[in-house]
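All protein chains but one are shown in place.
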Amino acid sequence: MSMTPELAALALAVIIVPIILAILLGTARHFSPKSYGRYTHDSYECGEVSVGDFQSPLPIQYYFFIMAFVVFDVDFVLLLPWAGSVRALGAGIFLDVVLFIAVLLGGLFYASKKGYMRWSSV
Amino acid sequence: MSDADRTPGPLQGIGGIIKGIWTIFLEGFKPKVTRQVPEEKLEYPARTTGRVYLNTETCIGCTLCEQICPNGTIRMVDFHFVKKPETDKKYPNKREIYPSVDVSTCIHCNLCEEICPTGAITLEADVEEIHFVRKNTRYTPEQLGKKEVELWGEERQ
Amino acid sequence: MIIFYILSLAAIVSALLAASSKNLLHSSLWLTFLVFDVAAIFFYLENFFISAIQILVYAGAIITLLLTSVMLSRRYQDAE
Amino acid sequence: MIPVESEASSKDGVKIIYVAKENILQFLKEKKDEGFDYLLMITGIDYKDHLEVVYHLLSSKSGERLVVKAKTDGEIDSVTSLWKGANWHERETWDLLGIKFKGHPNLKRILLAEGWVGHPLRKDYPMEKKQYVNLKEDGDDTVSFEKKEGY
Amino acid sequence: MSDNILVTTLDEALRWGTGKSLWPFTFGLACCALEMMSAMGSDYDWARFGSDVFRDSPRHSDLMIVSGTVTKKMAPRVRRLYDQMAFPKFVISMGACASAGGPYVRGYSVVDGVDQVVPVDVYIYGCPPRPESLIKALKLLQDRIADGKVKH
Amino acid sequence: MIRSHLRKRRGIEMQDKIVEVNFGPQHPSTHGVLRVKVKLDGEVIVDAQPVIGYLHRNAEKLSEMGYYPKAQIYVDRLDYAAALNMELGFVLSAEKLMDIQVPDRALWIRMMMVELNRIASHFIWLGTHGLDMGMLSPFFYCFREREKIFRILDEITGSRLLYNYFAIGGVYSDVTPKSLEMIKTWLSDFDKNLTEIENIFKKSYIYVARTKGTGKLSLDDTISYGVTGPMLRAAGKKWDLRKNKPYLHYDQINFDVPSQQAGDVYARMLVRIEEMHQSARIVAQVLDKLPAGDFYNKKYSKPMLVRIKATGESYIPTESPKGEFGIYLVGDGSAIPYRFRIRSPSFANLSAAPAMLIGYKIADMTATLSSMDPVFGEVDR
Partner (left out) sequence: MNLFFFLMSILYGILKFLHIDFVPFTSHGYPIGLWIAYLIVAVVEVILVFILAMLVVVILIYVFRKYMADVQNRIGPNRLGPWGSLQLIADVFKLIQKQDIIPTAADKTAYRVAPYLVFTPVVIGFMIIPFGNVSLLNLMVINFNYTILFLVATMIISPVGEIIGGLSSHNKYGMLGALRAAAQDMSYEVPMLISLISVIILAGSFNAQDIVIAQRHIPFVVPEFLGFIIFFLAVLGKQVFPPFDLPESASELVSGYSTEYSGMRYGIFYMGGFAGTALASLVIATIYFGGWEGPIFPGTIWLIIKAGVFMLIFLLIQVSVFRVRVDQFLDMGWKYLLPLSIVNLFISVGFALFAGGVF
């Protein structure tokens, strides 16, 4: 397949849609009033003054979820070429795939047994 | 086992969620209860409280309403008003004082109507108590006899 | 051909900016741009599969990972 | 046994016991052990020449009620060690009536803004003297008598 | 000439848009908040006027309904919330308390009238005003914005 | 001090990297103007501190400034969701103080009205509770049902929300045959409608999973904090003043006091909903037993109300929808109350909030706060 004009249109959409949005926002900026109140640009916090650090420390469980997520996402990518041609490849390859997934799932199961996937809760 | 102790299993839970969605789906076929105010005029019961109205004919200037008013909304003011002779005999207002009401602080508590010995003060449902400027909120006894629409029209100050 | 050069240049520039930006959030923004840019290069080279994978894995997973790490890091904005 | 100063009865038939203010903590502890496990409220009355602290107790087993009063000149022992719920009641009594509770962990104003002048439920509180509240940059309240410095 | 007409028409259209789409701010203070919720509920349903999108953040909302007593401790917060709303913004002062202090007008810690804190466009008297009162006020406000009588 | 103890008990450690977030005074789920200063570790609450006073309207001071009947309007505005319950607490106390007899019919009318208002109050709670749990529809159904009650109350009292209906010595107006008819038609399908709404909650797996074990308060803590009402009953104590210390004519009426053992949000929901059913039962019985006669003590003509003098002190506890409510009145022999103290249930209930919040998640916070059903007119007074 070659680079057809319609594919170019798809690629152009990545540029054109933001431009349309930018025009929309520009129009909005043109029409919007310019006066501001004294506290307008303060951070909103239910009417109170926002004090202290706004960043919350993450629970340690997040690290596990991130890692598991990346592992499984890459796993998904490795499965994709196989998925397109399952019929051609047949059952032999399928066993390999089962093994591959079993290893991943085994890891996940181990982690959940170890309690990495539990959120601290009373 | 009581209702509080039972935790539904996953299947039961999914069934419950779907049942809930179905209940709410069925609600969509029930008749609509909306009353289209302000076009649709609602009926108010006889005892409905609302803005204070004063019948200057029957007011005798006894100051009871001023005494019972919880937050000083009612204040007696000097006001000259010529009553009809027959009512003047029955309801004399010797001191020529009549209540004036600050409608912005009036809370429609009905105490003045309850205490009024001659029934001169009444509270009636008036949904027109909408203003765009906060002034002239203390109504004179004369203004107290009129409806909000009569007083201000559509152009509410 | 010109398009390829433009895309490549953009990729190099955004990569440099991502590496040199002091602000972590800006850095990851440039990296997001870089990811899309590389996907566009693959797309231009008519390798749609790799292009889609680029978006799925990098934009979907790695950038999310990165932004989460930005949230983990303390006071990323003060490093001006 | 803590001596009782005097006894009376309220209109709704509940016994009122007057106790010296030094003994109040001990007395209430005794009463709590007797079964008055509920502290319904703590309040105060300003009698112009002295203040009175009033404790309403309830026994959730028998349903019996008891009112304990203590005359004070503005200071009394805190009972937060006996009932956790006493915390807010005492703070409120301090806030509105100005009765100090010794041993209270956090005796600050609770209903009014921090920095308010005077205790409003005192009979001599000047109602006509308006106070105005505003927010500081760090999120705390400020109170002033000037109208332009607050709302 | 035609340019002027265009500008006027556009201006009118924009005013119409502002007026007819007032998203209220979820901001209940006291008793009147319940009547505000009633006005939102099925029986009165002010969604008919396009106000069904209750917004929880002041940045998204256009209409602040001060529904209840504004105490002195709350007043600076009300001002803050009002400032954090984006223009064009409108304020309805609902009820006797918000309009003039109501039953608490003689108290020590109540602001007598929210107009000392934020600029008010509509006052509704009554304690609490009936939901139909609020809906009528909303409608009048909408019409006045569309006519260009209320500006921000 | 208490909060650090709570943390220790639940095994939570304060880190140095803690973010402090304010929820309120304007927040969709704090039911008014509560502000909760929350310290968060990720999603978990490590410290919660309720800050109140944003609706302090000096009801006590203003009541001490006027005649007895005038105080009633401030009492009305305490728990504005159930104004008649508040009025009941006041008029009972004031009548006791002044030794005023009330005709029988007025007592029965009061009972009926109070129960109607209790149902309306619980409907508000149920609707906003649904809203806090993330579902929009129950709110509208609850307000639809509540509106039916309000039409009855409007017919009898003349107001929708704040009534000023109970007078010292009776009630201000009699119930009309039309309003009795309205109540009968309302009663006929109330239980069915309520069951439909409560099933949305009870049958939902998500709701049950979120509320069971959330916001737990043990019975000892409950008593120590002075918590009363449905929260106490949900913690396992069958304590209802209508049964334990009957006022009005509650001793002549059959009703059950619901109670649960768990003391969590789910138990509170069950208790409140069962209470609504029981209230409807009470209303039905009152309709049968309503005697004829005066609705107002004729000995006290209305203008005299201003001048009634009283001495002594009285406190009549009543069971309001939130818990034990009463007004402590001290008279000094004049027509003006000398001391007017409100025992508000929400104030005591809310003081137990840290014990129910610390250690749970933000999502649990909204569920717990709404399960306490605080009304800020009453908390801040």
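Which chain is which? They are A, B, C, D, E and F, in the order written, and residues in each are numbered from 1.
The working rule: contacts are C-beta pairs under 8 Å (C-beta built on N, C-alpha and C of every residue); 3 or more make two chains touch, one makes a residue touch a chain.
Just so you know, these numbers come straight off a predicted model, no measurement behind them.
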item: Visible contact partners (per top-of-document touch definition) of the missing chain; value: A, B, C, E, F
item: Interface with the undisplayed chain - residues on subunit C; value: 23, 25-26, 29, 32, 48-49, 51-53, 55-56, 59-61, 63-64, 67-68, 70-71, 77
item: Positions on subunit F contacted by the hidden chain, ascending; value: 19, 21, 27-29, 40, 42-43, 130-137, 140-141, 144, 200, 204, 206-207, 209-210, 361-366
item: Interface residues of subunit A (partner: the chain not displayed); value: 1, 4-10, 12-14, 16-18, 20-22, 24-25, 27-29, 31-33, 36, 40-46, 50, 54-56, 58, 62, 65-66, 68-69, 72-73, 76, 79-80, 83-87, 90-91, 94, 97-98, 101, 105, 108, 112, 117, 119, 121
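The rule is simple: only the chains that are shown with their structure count from here on.
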item: Shortest walk length in steps over touching chains, subunit C through to subunit F; value: 2
item: Both-way neighbours, i.e. chains that touch subunit F and touch subunit A; value: D, E
item: Identity of the chain that, by mean CA position, is farthest from subunit F; value: C
item: Averaged-CA centre spacing for the pair subunit F and subunit E, given as whole angstrom; value: 29
item: Distance between chain centroids, defined by C-alpha means - subunit B, subunit D (Å); value: 38
item: Multi-chain contact residues (two or more partners), subunit D; value: 112-113, 120, 125, 127, 135
item: For subunit B, residues that touch 2 or more chains besides their own; value: 33, 70-71, 107-109
item: Residues of subunit B that touch subunit F when the two form their complex; value: 2-4, 7-8, 10, 12-14, 16-17, 19-20, 23-24, 27, 33, 44-49, 64, 67-68, 70-71, 107-111, 114-115, 117, 123
item: Contact set on subunit A toward subunit E in their complex; value: 31-33, 35-40, 42, 44, 47-49
item: In the complex, subunit E residues that touch subunit D; value: 72-73, 75-77, 79-80, 106, 108-109, 111, 116-117
